[in-house]
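Missing here is one protein chain; the remaining ones are kept as they sit in the complex.
Every chain is named by a letter (A and B) in the order it is written, and numbering of its residues begins at 1.
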Amino acid sequence: MKPAGYCYIFGMGMQKAMAYRADFFLSLASCIFPIIMQAYLWTALYAAGAADTNGYTYEQMILYTLLAGITSRIVATGFENDVAQDIKDGGLNKYLVKPVNYGSYCFAQFAGSKAAAVGFLLAVTAAVLGGASLLLGIPFEPVRLALYALSLALALVLNFSIFFTIALLGFWLTEIRQLFGTISIVIMVISGGVFPLDIFGPAAAAASAVLPFGYTTQFCVNIVNGQLTMGEIGLGFAAQLFWIIVFTLAHRVLWWQGAKRYTAVGG
Amino acid sequence: MKRLWARVRYYLGLLGLFAKYSLMEQMEYRINFVAGIAVECGYMLIKLMYAVLILNAGAEINGLTANEMLMCIGTYIMVTGIYMGIYPNFWALPLSVRDGSLDMLLTKPVNSQFLITLRKLDFGMPIPDVLCGLALIVYGWQQQGLPVTFANVAGFVVFCITGWFLTYCLFLIPELLSFWFISTNGLQALSSSVFDFNNTPMNIYPKWVQRLGIFLLPVFLITNFPTLFVMGALSPAMILWGLAAPLLIFAVQRFLWRRALRRYTSASG
Partner (left out) sequence: MEIITVKDLTKTFTYSVKEKGLRGSLRNLFARQTRQKTAVSGISFAVDQGEAVGLLGPNGAGKTTTLKMLSGILYPTSGEVKVAGYVPWERQREYQRRFAIVMGQKTQLWPDLPALDTFELNRRIYQIDAAEYQRTLDELTSLLDVRSLLQVQVRRLSLGERMKMELIAALLHRPEILYLDEPTIGLDILSQRSIREFLHYYNQQTKTTILLTSHYTADIEAICPRSIIINHGSVVFDGPLAEVSEVFGHKKLVSLKARRDLDAGELAGFGTVRRLDHNTALLEVDRDGLQGCLQRLFGALPVVDLDVKDIPIEEGIAYFYRKAGVGAQ
């Protein structure tokens, strides 16, 4: 299919996201509560005085919570349900007979469905950063902001690849859709979407550096809040690219195996 | 009285049959079964991360010791774990509303809510949560040196049951809205994010949040009341509220259920 076709799918995704307006507003609203909860948690823990916070000051922790809450919303997926549904009820057939790459199709639609929300959330991020620099006097370097934006774009692609790979497990797990709710919460947390994982000690920090998940959220946030040096940021980008390639290969293989199995069983 | 007993036996008998059939089905799909347990283990570890943070913070926060908070977290993990045992029904409800597969269930001479929300039972997912939750409760209880009397254990169990019942009602309500809206993803995200306040004991939060979570949307009853009862920290009025609130929410939920069925449009009609 030509790029124009994918643009069209992008537009379709955008329209689909807006068709469910209550969903649209509510899921934006739903990122507020965890942030409130985290803020109170940290207030209480810092007040208790013994929080082992691995070098985060109270302000930095709150800022992390805010930015991570928003960032994890920006990269959040949801298309995995549609993919698993297509696999389960035979909807995949219509893609198998068309000259379209299913992965690209899903990505175009995913990107389209995110467009409006991402625009809105970026505005919120700007407000948070502006507020933080005014209230807390934390300066944000323009370079870091630009790198943050770039890392977000890659994080979106990476998170898409991760969830697309998981969704393709639906070829083997008949009721994987039931698990998506929990899977996405678990992945959000181990991506650093709730708290920075390095507070759980060096082992957790090392694990989050080695695993792909942190590169969808924690890495992006740590670019803006100055936790990472430029060298570390460079490495992080490399890791993002590396994991994108790994997961793209992984879902290629799964797709190939799964589609073969799918057509063999007859859908 | 005799008729009531007959009804209870009737519904328990059906529940037993559902359990048997669900188990037979799950044995058909062993990979699903194992995957469910694995994913649930991950979720449990996430909930434990909060316990780690709180333990690291020190001995006492706003009047609760670390051990008591462990008990609270353990209760939350256990109760929501048991809820996972009926989760497949809740998960499927919006889909069934959309594709009209409730039709046949609605024509049966049994309580429709019973049939629709308890028909599929999952035996895998609750395992990790119940084990881990129980371990935390027992550990916290012992470390704290709380007396193990019949009244304490019975009270704890009763509040766990009412907590489970509240969980059932409070998670059913957003699903019911699928009768009005085609997609309830946003609403589910919202309600589960409100539920996440239970990830930590309520003493972490300021008084106004606690009041909201006790009286307006009684989610805090689930995590905190069993432990507070054992600690003797619940006033008689609170104990009464702890027992009344689930009934109140149940009444609201039943009202919504009836309205919802009136709205049912049975797709492909």
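Some notes on this structure:
Methods note: a contact is a pair of C-beta atoms (placed from the backbone, for glycine too) under 8 Å apart; a residue touches a chain by one contact, two chains touch by 3 or more.
Owing to the predicted nature of the structure, the values given are computational and were not obtained by experimental measurement.
By the touch rule set out above, subunit B reaches the unshown chain at residues 10, 13-14, 17, 21, 24-25, 28-29, 100-110, 112, 261-262, 264-266, 268-269.
In this text, only the chains that are shown with their structure count from here on.
Subunit B has its Cα centroid 28 Å from the Cα centroid of subunit A. On the subunit B side of its complex with subunit A, the touching residues are 29, 31-32, 35-36, 39-40, 42-43, 45-46, 49-50, 52-54, 56-58, 60-62, 87-88, 91, 181-190, 192-194, 196-197, 199-200, 203-206, 209. Interface residues of subunit A, counted against subunit B in their complex, comprise 20, 22-27, 29-34, 37, 40-41, 44-45, 47-52, 78, 172-179, 181-183, 185-186, 189-190, 195, 199-200.
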